[in-house]
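Note sheet for the following structure.
The other protein chains are all here in position, but one chain of the complex has been omitted.
Showing chain A:
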């Protein structure tokens, strides 16, 4: 039987891969080619190997991103300290109708990354952009500004948890092909650990990452999946992070010198590789509120940088300043869909007989969750939808201010999405524990853990619809996408319901 890696090798040998392969130091072209294939990676032509992207759309602005890395897996790039990079924005894909452009210096001090906040754009428009440097042009990316005023509909996607070694990014291939206004990444964009070996379709490039050079190389490896580059080039991204961008289950306020050093390296590399709008690459402030016309408010949360340790009486997952900002935002929210971008599960997930499955999620910060959700209830915030990653499985939950009190009102819905690739529990575990989790958590309505993919949301003034898009097989980079099921939330009516057309689809738990 021919596996994926053999297919890639065969394609390369036949010259069927059109990509220009960067050469790693000390390797012959053939050796570098084979090494990259073994890692399951390919890149765009140098120096724009990692592709292009855009992010944080505002009505008049997006951030354009690229990073020059002619040798993506090298610790040092063969580039001068400063490289001039030209950028341009046009209204057409051929880049003839140019509306903005300029030159920016890419410095070795930020890994030759480029972040251009372009201003003066028109709201609710599609634009195209391109970079050039060292006599080469990048691919053309597509982006979109946020609209203002009444909007009949928005269509967007979330992606989360994309362990490189666990599969190919067929989910991002699906996202790239979707007709979307924007994409939200919910975190676990990279994983920090070393090679996993075994029967995985591909693997990390080396041991656990610790230094800035390590984290840069890891991000460059992940960008070696062409579908991820295609998704970034196709749509603007809003982003938050979870733990694996730094290290499993970390608390950002940990102060030991080795951790402080590692966290700084990880944050800087994350900034360098993504279209982030921030006044700092060292400690980016990523929590923010964004409006998509009068239809939808996005509240992007940072649940890592400012959190304390878990399970403390006075613990915090938000940090004092972000918590106050969130509470104020709840008090002052306008009439619009209130969508929280929440890397890690907000709803209670209690074990039968007591305790919680994971106190790294909001279950480890009980007092703060009570305070935040109590404020949602008491301030009368309506139309709350929380979008979550981390769990590598799909959940749909009713949100209540007190999950243990079934007489407390439903105040919103949480959709936890499938992962792009990161491994879920086994089908056997899911079959047994789906009903167990359902029995112990009366607010849990749905659980499905045997699949991988992404969520697409179609939002109108009347209805918020979540489509769970799943791929057939993580081992196939071109695995087709299908819709597993669809849930709706009606405007002004807290609580979700499953679409009648997919209510019979496969799941390991569904509340009757």
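To be clear about the criterion, a residue touches a chain if its C-beta (ideal position, glycine included) is under 8 Å from a C-beta of that chain, and two chains touch if they have at least 3 such contacts; residues count from 1.
Criterion: contacts and distances are computed from a predicted model.
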Options "Sugar ABC transporter ATP-binding protein", "Phosphoesterase", "TldD/PmbA family protein" or "V-type ATP synthase subunit B": UniProt name of the undisplayed chain: "Phosphoesterase"
Contact with the hidden chain (one of A:58, A:104 or A:134): A:104
Contact partner of the left-out chain, one of A:97, A:280 or A:311: A:280
Sole contact to the chain not displayed, among A:268, A:299 or A:466: A:268
Touching residue (missing chain; options A:199, A:257 or A:313): A:257
Where the missing chain touches chain A, by residue: 81-82, 104-105, 107-110, 115-117, 253-258, 260-261, 264, 268, 271, 278-282
